[in-house]
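Below you'll find the structure I mean.
Only a single protein chain was left out; the remaining protein chains are all shown in position.
Order of writing sets the labels: A and B. Residues in every chain begin at 1.
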Amino acid sequence: MQVDTALGKDLVGLEPLSAAQIRAILDTAEPFKEISERAIKKVPVLRGKTIVNLFFEPSTRTRISFEFAEKRLSADTVNISAVGSSVAKGETLVDTARNLEAMKIDMVVIRHGSSGAARFLADRIESNVINAGDGRHEHPTQALLDMLTIRDHLGRLEGVRVCIVGDILHSRVARSNIWGLTKMGAEVAVCGPRTLMPPYVTELGVQQFSRIEEAIEWADVLNVLRLQLERMQAGYVPSLREYNRFFGVTRARLLRAPRPLLILHPGPMNRGVEIDSDVADGPHSVILDQVTNGIAVRMAVLYLLAGGAPERAEAAKSAPEAV
Amino acid sequence: MTPRPLLLRGGRVVDPSQGIDDVLDVLLVDGTVARLGRGLEAPEHAEVRNVSGLVVCPGLIDLHVHLREPGGERKETIESGARAAAAGGFTAVCAMPNTDPPVDDPAAVGFVRAQGMRAGYARVYPVAAVSVGQRGERLAAIGEMVDAGAVAISDDGRPVSDAGLMRLALEYAQTFGIPVANHCEELSLSRGGSMNEGLVSTRLGLQGIPNAAEDVMIARDLLLAELTGGRLHIQHVSTRRGVEMIRAAKERGVPVTAEVTPHHLTLTDEAVDGYRTEAKVNPPLRTAEDVAALREGLADGTLDVLATDHAPHHYDEKEQAFDDAPFGMVGLETALGIALTELVRTGVLTLSQLVDRMSCGPARAFRLPGGTLAVGSPADVTVIDLDAEWIVDPDKFLSKSRNTPFAGWKLVGQAALTIVGGRVVWDREVGPR
Partner (left out) sequence: MTDQNRRLLLDERAVERTLARMAREIVERAGSIESLVLLGIQRRGVQLTERLAAEIERAEGVRPASGTLDITLYRDDLMAIGPRPVVGETRLPSGGIDGRVVVIVDDVCYTGRTARAALDELADFGRPARIYLCVLVDRGGRELPIQPDIVGLTVETTAGQRVDVLVPELDGRLAVELVSPAREVE
């Protein structure tokens, strides 16, 4: 059985994908989970392929997750950490693209501080480009693993009520989740301080709650975003304590929920700020499952993209699902 | 060296300053308009050009260009900019002072003026800085700079953020009879922004610049102009509230003029989709409602002037992630074509109104010579072919830079001849002189 849901050359975000393509990635991730449980955690799928992890922003967990995914598919990986002066940031991107092209790298996983950077790179090189987070724009593999985790625990995505809590304005995780979940038929809401909410967000097809209590009353799932310290320093919220008091996901609040909630967090957590420890370590938290699923989802994405071509993605988006 | 007399025969003369729209001959002698009439005889040694089927109007004047010299010669020089202006049908441009170093003293003003004269294409009128170094702290030597040839003052690039300083500028400039041109942007509302704040910015994950960032300062400046009686010129208006406020202020008799760019009249923030840096401009491209209000404002005269805000940038600089690319697009060589195609052909403006907004209006706003074909006025004339069909090809630009979102657009209408001081500085049959 083959379903042509080809992704094309790159995974830049979830906004351009169809529900069928997203479903194919999630379904493909299932068998890849099993590989991580074997004694020999390797399959020869990407043997001989070179993958560069090009990280312009510091990141431990995402990079390691990708690295494991790549190595478990037998690819050769190279890590380039281009975290440095922002002055060089702009020039470096174009020149980096050209250098990678000249070295004939098969795939590039890029994380960059500017929205649009992944698309910028993808348009300039022939290698497959996977967006590991560009500015505030998208972080597709994170949203995919979030959706996989929700699907694992609740059996479906359609009709599931997911509320994303926190700094939506600056969050690429939020945006990718909004695109992915709405396409898969989930009901999506956002909740956070107004200063951290993007304008016109409801026009993306989501509800907006101003109070965390309303969100908890409504949701089946909470995806809790990290509040970065810089936001407080930039004045968006007066203090972390105030944020926790009015928007923190605490055990007391969850106890008042009408139904058991699934708790997700992309990590790393600010314990005591957006989420309390007893919630993060509690029975409804699936945060560790997210980490496991992260590797499987990334393996699935690498598998599906390798050797892909953009024309097939276009055809796949409009073709009816074959059985 | 004075040029030969030049007789333009048989063109349709459109001169709103004299209420003329008629087929007439135009005779230019010794750098001034000598006669308008039917069946004029060519004097001895005169050059005669047959311009029947074409429009003859007072030379177009662009009140807002960035020529990048001194300091940014890689992107544009006064010469290349003046030449590009001539190719676009402009007989004069006003060069903004945000160069490196900025034009904030009479020597710099003199330099810009001399470079323009040496180039010998469109006239280059220097606009001088409001504040020393354009730092917004204290007034620059405005009187001396006007003496050296400055026609207005502006800290463009930036706004004059301090209301107290803006008040001083509006008051002081009156002594020298020049306007204060302000780039209205409340920086604390626009900080970090790279495009219009709206649904598109949310989708793309880019920090937005809300309309309010501009409106807040337009409101402030209109009130200060009212308070001081100083001449205010609001640059590149991009918002509907901005138009409303300017209209109301004019009705109250506030001495304000306002300009709008061709791109703000034709594009919305959707043009940025796909992170296209050619569409990254400040103030940003806004929404359809804003575009509609700007068109109405230009038609009813609330917005007096069409100006390009020609902002050349080298290809390398625009080839970056969106956040990192500089703001701005070139405009000298596309303005007339865009205006004729998107505003006149569509009925937003009559041809006469367009000539007014691109020639008479600018001359009035900055009290520049020109903007009219009245006998005795400078022989600055633009001859327009209304029917010429052409496609915007940045590689053919005379400007050193190519950053425009209009690449590939099919336009109808372009300058056939540009005449400055009675001399042809652009002839599209021949190319640059």
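One rule holds in what follows: a residue touches a chain if its C-beta (ideal position, glycine included) is under 8 Å from a C-beta of that chain, and two chains touch if they have at least 3 such contacts.
Just so you know, these numbers come straight off a predicted model, no measurement behind them.
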**Displayed chains contacted by the hidden chain, counting the whole assembly** = A
**Prompt:** With respect to the chain omitted from the figure, which of A:20, A:43 or A:94 is a touching residue?
**Reply:** A:43
**Asked** Hey, which chain A residues sit against the chain that's not shown?
**Response** 1-6, 24, 27-28, 30-32, 34-35, 38-40, 42-45, 303-304, 306-307, 312, 316
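By our rule, only the chains that are shown with their structure count from here on.
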**Prompt:** What residues of chain A sit close enough to touch chain B in their complex?
**Reply:** 15, 89-91, 93-94, 112-117, 119-120, 134-138, 172, 175, 198-201, 203-204
**Message:** Which stretch or stretches of chain B touch chain A in the complex?
**Reply:** 197-199, 201-208, 210, 274-275, 316, 319-325
